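Every protein chain except one is present and positioned as in the full complex.
Take a look at chain A:
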Amino acid sequence: MNDLPNRARSISSLRDFLELLEDSGQAITWSDPVMPEPGVRNIAVAASRDANGAPAIVFDNITGYPGKRLAVGVHGSWDNIALLLGRPKGTTIRELFFEIAGRWGDQEAQISYVPEAQAPVHECRLEQDINLYDILPVYRINEYDGGFYIGKASVASRDPLDPDNFGKQNVGIYRLQIQGPDSFTLMTIPAHDMGRQILAAEREKVPLKIAVMLGNHPGLAVFAATPIGYEESEYSYASAMMGAPIRLTKSGNGIDILADSEIVIEAELQLGERELEGPFGEFPGSYSGVRKAPIFKVTAVSHRRDPIFENIYIGRGWTEHDTLIGLHTSAPIYAQLRQSFPEVTAVNALYQHGLTGIISVKNRMAGFAKTVALRALSTPHGVMYLKNLIMVDADVDPFDLNQVMWALSTRTRADDVIVLPNMPAVPIDPSAVVPGKGHRLIIDATSYLPPDPVGEAHLVTPPTGDEIDALSKRIREMQLGALS
């Protein structure tokens, strides 16, 4: 276990990662009988209370699903994310943030192709009489969801108008509601890559085929949720960020898919058709509405022998959704801000996909932090998501909420709050004035610089830095050691 970086780079599948997690005490098997509802939900929610240390849970005895396996919480704690990145358990969120930020644009993608006949994902193949319920041990994720949801699917598709372009293939996480044995609806918006592709296919009346990958390389699950450019490949991006090769193969309907996924569902858009979808308990902790969404017909399913169905608990936080995408929401904002303002020292957008963000910055001049905040609102993610922004000085760790509260308490003057009315908003933000439109809040909790009157305060400067971080960890280890 003292070669964690190499072990992380050697991961090529969910199974590899579960083995690594298990070796590190970060995956458990739940073999007691459990009912799909409410048993699975209750256990997943109980586990996610421990955002730092929760293990992945593999269920292998769900009543009515004999022989089937379900995994939840694979990305459900910071310790699991640390192991994915080749870092030890106990690595701080701040350290993980800089690990990811440091990999940005730093590595080359390594993509290899596996012949279909040798790809583990194609070990078993179904092309007729398909019943998704016969393959997937599904359960109602939140009690008023409109049906049985696949919440952690990486959906791959080619651009229907440019199908030979590798870069324009899209891989994204979209929620899927099973609509009978061989159909599902997919929820997206026009701004998402999949929304663009559906609209283009329906406008030009050309087919749109997709491959839904379940139980994937744990790096892809993270990076498929990261907003990158339309012509950038999520596979290349995931490989570069992991610093490791990604093995691809072809699905039966001609799409590049991961060769080592547990399950791949091939499907085709039913052009122009919409079916009632929802509600679904979403990441702000409230249910989406009922809407009419595009529907896909399943054409084939490939899976490994004895496949593991991987799913997620999502709802009122803290949940796996937050650890899955939190740092990869924060890191792009940081990188984009640094292009204009190298004074930005860290970005914490962990909360509800960045509905609240905390940015630390070295003030260049009086009021500078407010300028940086306005730039953050114009980053790709900021346009829709960054609703509440708290600006702190560089001597405040935005990942340590006790320090953030100290800055709010001691450095904020009440007239340092800006409200920007009637701005774009995420449609599922329950505080929106109307869905899709709401107000933004900027709190400048940085200290004052001349020409502002700066007062007479002189800061206490307790020791900080690597030495203190190491001492803190050692004290914790001594404390744990005293028990054993």
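Methods note: a residue touches a chain if its C-beta (ideal position, glycine included) is under 8 Å from a C-beta of that chain, and two chains touch if they have at least 3 such contacts; residues count from 1.
The definition used in the following text is that contacts and distances are computed from a predicted model.
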From "ABC-2 type transport system ATP-binding protein", "Cytochrome", "Phenolic acid decarboxylase subunit D" or "SpoIIE family protein phosphatase", the hidden chain's UniProt protein name: "Phenolic acid decarboxylase subunit D"
Options A:Gly146, A:Gly367 or A:Pro424, residue touching the unrepresented chain: A:Gly146
Identified contact with the non-displayed chain, of A:Ile111, A:Cys124 or A:Leu199: A:Leu199
Which of A:Asn131, A:Ser431 or A:Thr464 contacts the chain that the document leaves out: A:Asn131
Given A:Arg274, A:Arg413 or A:Arg476, the one touching the chain that is not displayed: A:Arg274
Missing-partner contacts on chain A, residue numbers: 35-38, 63-66, 131, 133-134, 140, 143-144, 146-148, 177-181, 187-190, 195, 198-199, 202-203, 274-277, 279, 287, 289-294
